[in-house]
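With one protein chain withheld, the remaining protein chains of the complex are depicted in position.
Labels A, B and C are assigned to the chains in the order they are written; within every chain, residues are numbered from 1.
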Amino acid sequence: MFRKILIANRGEIAVRVLRACREMGIRTVAVYSEVDRNALHVRYADEAYLIGPPSASESYLVIDKIIDIAKRSGAEAIHPGYGFLAENPRFADRCETEKIRLIGPSAHAMRTMGSKTIARKTVQAAGVPVVPGTVEPIATEEDVFRVAKEIGFPVMLKATAGGGGKGMRLVREEGELRSSLRMAKSEAKSAFSDDSVYIEKYIEKPRHVEIQLLGDRHGNYVHLCERECSIQRRHQKVIEESPSVIVTPEMRAAMGKVAIEAARSVRYEGAGTCEFLVDAKRNYYFLEMNTRLQVEHPVTEMVTGIDIVKEQIRVAAGEKLSIRQEDVRQIGHAIECRVYAEDPDRNFIPCPGLVTSLRTPGGPGVRDDSGVFEGFEIPIYYDPIISKLVAWGKDRTEAIARMKRALTEYVVTGVKTTIPFHIRVMNNRHFIEGNFDTNFIDKVFFKEEEERQLENEDVALITAAIQVFLEERKRAMAQKPAESAGPVSMWKYSTRPGIRKLG
Amino acid sequence: MFRKILIANRGEIAVRVLRACREMGIRTVAVYSEVDRNALHVRYADEAYLIGPPSASESYLVIDKIIDIAKRSGAEAIHPGYGFLAENPRFADRCETEKIRLIGPSAHAMRTMGSKTIARKTVQAAGVPVVPGTVEPIATEEDVFRVAKEIGFPVMLKATAGGGGKGMRLVREEGELRSSLRMAKSEAKSAFSDDSVYIEKYIEKPRHVEIQLLGDRHGNYVHLCERECSIQRRHQKVIEESPSVIVTPEMRAAMGKVAIEAARSVRYEGAGTCEFLVDAKRNYYFLEMNTRLQVEHPVTEMVTGIDIVKEQIRVAAGEKLSIRQEDVRQIGHAIECRVYAEDPDRNFIPCPGLVTSLRTPGGPGVRDDSGVFEGFEIPIYYDPIISKLVAWGKDRTEAIARMKRALTEYVVTGVKTTIPFHIRVMNNRHFIEGNFDTNFIDKVFFKEEEERQLENEDVALITAAIQVFLEERKRAMAQKPAESAGPVSMWKYSTRPGIRKLG
Amino acid sequence: MNYIGTIGEKEVRVSVRETGVARYAVTIDGQEHLVDAHQVQSSVWSVLYGETSFEVDVQGKDEEFEVLISGDCYKFTLMNEQRRAMIRAGGKGAAGKAMVTSPMPGKVVKLLVKEGQEVKADQGVIVVEAMKMENELKSAVAGKVKEIFVKEGEVVESGAKLLLVE
Partner (left out) sequence: MNYIGTIGEKEVRVSVRETGVARYAVTIDGQEHLVDAHQVQSSVWSVLYGETSFEVDVQGKDEEFEVLISGDCYKFTLMNEQRRAMIRAGGKGAAGKAMVTSPMPGKVVKLLVKEGQEVKADQGVIVVEAMKMENELKSAVAGKVKEIFVKEGEVVESGAKLLLVE
């Protein structure tokens, strides 16, 4: 087993990996940019190295710097988390050259699956159904227009190197195509340093179901059942759960088998995920394979009891998987809500800033994977994720009730968060009934929300008025003695009952 | 099912019950004393009623007040938590008279099991082995001396109405007997309004193992396996775990069966616990039955996935138990550390006060049941419990590693806590090996701790020195301009590099 | 103290009177509400209205409030009566409709218009990146770009003026 691991990431996922290492007795090395000096990952690690300015392209994305720190610190392995260098085959190549173990699949597996077009080709060849579309990146604007018209609108533009909703645009009609293409390419360029995009037919009312996989160097594979991630905004997952309400045992077994075949085709090692779109008739189409730890891995951990990060580390060290397929049990139901520093009432605009107070939920069946603390300034440079809140219940009903309970306990002030949004989703009839698809948030939820009557307007107004009242009095108290500093004005104040106490 | 429940308690256990109610969609009524206005249980409840001054005997223990609030609020049931009125048969009687459902066993069960002497008699009659000693409270000081000499020292003095280590004293030799008796009686009087005590033979090197039970009104019983609670200080449990390292499957089945028989003998309803002492040869002796929800119930919830509080509420509403014995599975291993506001380095002296900062641990397998928040003033009037931290792992090794990891993440400042103590226990070789008894903390652990070399004295000294340095400079900056308010002195300061920045 | 609350189109008169320690009588359009309100954590209040318990998070900037109760967000303005009278008299507060401001801290990635250019209502005029997402900001009104206050590549604060359309 490794004695020391470098975690080439920040925020909640760096903390997640640090926790696994600490529990395994492995020493940890954190890297941090100038704005992250006080971040939790720096404080939880055994060692921490500064790697440059805030911009990720000058710090967390610089391969040379990460490799240099790994060597200086004597780290034998690097865990890339998700994002940043996690699916960068050049980084995987470099680690191999430098004889540092990258905790993840081979560069070959990354390249094959990382290019969505090659991945589609590979999987299609193995007989797995894929969504109609191009299998090559599209070179010119003319081609984009031509192919889009061939497949027929609506179409999806997707970054070849993409992930996490970046570089992705839904185009409903030809008039939107040009500007969407520009945005998708520009986002792709800045997120992945690669602006190539491809086109897919857009499937109406699809549900997003994915299979979590683990593989080792010895050719063993297990799947850890499915997660459903249909609750999305801007094509980015915000709520995930396991099991999925639409997946039957037969479907689970079939999808698991297909996913393992896909993994086997690239001799996949470590943790990975095959994503599928499922249409209204429960047909599933391979979408892509994520060759990294997923943001939403905790829901699978909650229902299976398997620590996916520890398994990643073990197989990277050459060990065999500690579980066989028949040991995998999906017990109860887990839901994850991604808590972002965003304003859900203003189209999820990012709201970085200082966390002025924080109260995390606790009690039975609740897990919070957080990267912030009271007094932390959420930087503008990175993903605005605050934490991932996960609730487990013996069934979906209990999991939803528990999640709602935990969300109402969760207090984050100073920045706007998606917590209120999640509470409203947990209260939504369609969500509770399991009746939704990937368009649910944009198309159904917000419309229903607009019509909902709010109950406590009086209490809101009363409390705000009291706060204003006290603030005004405080200001008055602070100014008055200075302005007319005579004893008379002081006396005048002190005779008004109750005033002094609270000034 | 009930529509509204009153929770006649405070702190973490009130919060625990509130969480269950909220998840079940039941409205909640909190009661609070004058010092608890801002407490979490008041804020998490749907309704909250002031019931008097801080002293529990004028608030949380006053039956009339609790009943009055239940009626005013329209609560159909009362959950008493643990402590306060939880095992008070007069309260149970009163609830019955008033037609309010008490979530707990009948007054008869409480009376039988609540008197340790009657309980011993009852169980002994059924052939269950009990610890040698008196079965009646002892009337006079002379009798105490006579019986103690008959059984032979060491003996335990125990309050007949006791629990939680209160009114309990170990007496090793005759010379200590008189003062110990006085203390035990006085504590028993103030804690339970009943100063009667009895004597038991003290079993050397015993381990404390208990069986969690559930029973319903329809005569169904299940046991939820064992917890081991041998890590105690002042005869009070501080660390609990499930399973116990010394319990074999056969022993578990046998103890479970005996415990169910004990419960059946009083037609026990709800959640209860049979406590046993286990000697070095794995003989077990019935100690007592706790007719309430135990502090340490979460470890059982973590390994069985059963929400004990919800089951309590369901059976109190007349429903059948939702689980059969064959459904109960003990999966993995869970450990609980009770985090108290106490100074472990000064004989666990209580340290009430203001919680100036708080960071709760998170991540996989961690549950925190807390009753405090940043800015809360832990009152001097009640148990100094801050929270119960529980870690689950696939085996004991992982649970210990995870607990240690979680404890080092846990930050509570402003009051001293037992967190450092727990970290040291998790690092202790004997604890890790499972080699301990109820005397471990007092007899072994602290001696070993004294000999342990600390590693980071330099870092401690350096950091304290920096803090003093900055504080002194701040004070100097604040005073200087006022004392010699001329521009010269200001100028003098401003030329010293770096000073202004940090003032 | 007297305040004017504006909730959507509706205006209400609000007054606050302290009746004891942490106790207040708040009158809304003539109806008096008695509450026990404690500020428990930063902007979080524990409010007992009668015996009903609420946790209320009051986020307010200047006179604009967003109040959270159980995941519901209540938006309104609340202004001291005298202050409002003063502002009305001064005639302030009219401008700003045509000002495009940054809704979050971020970096200006691209200007889509030039000074003097005609724009339509709802036309994208500038792209601001925050946390790796690009956000195209639109002009609320049709008109001519009067002034551009930022350059491409510039880092801007939340609320920063970006450009003015008239």
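Basically, contacts are C-beta pairs under 8 Å (C-beta built on N, C-alpha and C of every residue); 3 or more make two chains touch, one makes a residue touch a chain.
On a predicted model such as this, the values are computed, not experimentally measured, just so you know.
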Problem set entry | Among shown chains, those touching the left-out chain | A, B
Problem set entry | Candidates A:G52, A:P132, A:P154 or A:G375 - the one touching the absent chain | A:G375
Seminar exercise, completed: Considering the complete complex, of A:A48, A:L61 or A:I349, the missing chain is touched by A:A48
Seminar exercise, completed: Sole touch to the unshown chain from B:Y198, B:Y382 or B:F440: residue B:Y382
Problem set entry | Touching residues (missing chain, whole complex) on subunit B | 166, 179, 183, 186-187, 190-191, 234, 343, 345-346, 349-353, 356-357, 359, 380-384, 407-408, 411, 413-414, 416, 419-424, 427, 454-470, 472, 498, 501
Seminar exercise, completed: Note that subunit A touches the chain not displayed via residues 30, 37-38, 42-43, 45-49, 73, 373-375
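Keep this in mind: only the chains that are shown with their structure count from here on.
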Exercise. Based on CA centres, what chain would you say lies at the far end from subunit A?
Worked result: B
For this session: Could you give the separation in Å between the centres of subunit B and subunit C, each centre being the mean of its C-alpha atoms?
Result: 47
Exercise. What is the distance in Å between the mean C-alpha positions of subunit A and subunit B?
Worked result: 37
Exercise. Mind pulling the subunit A residues that touch 2 or more other chains?
Worked result: 357, 359, 408
For this session: Any chance you could list the residues of subunit C touching two or more other chains?
Result: 41, 55
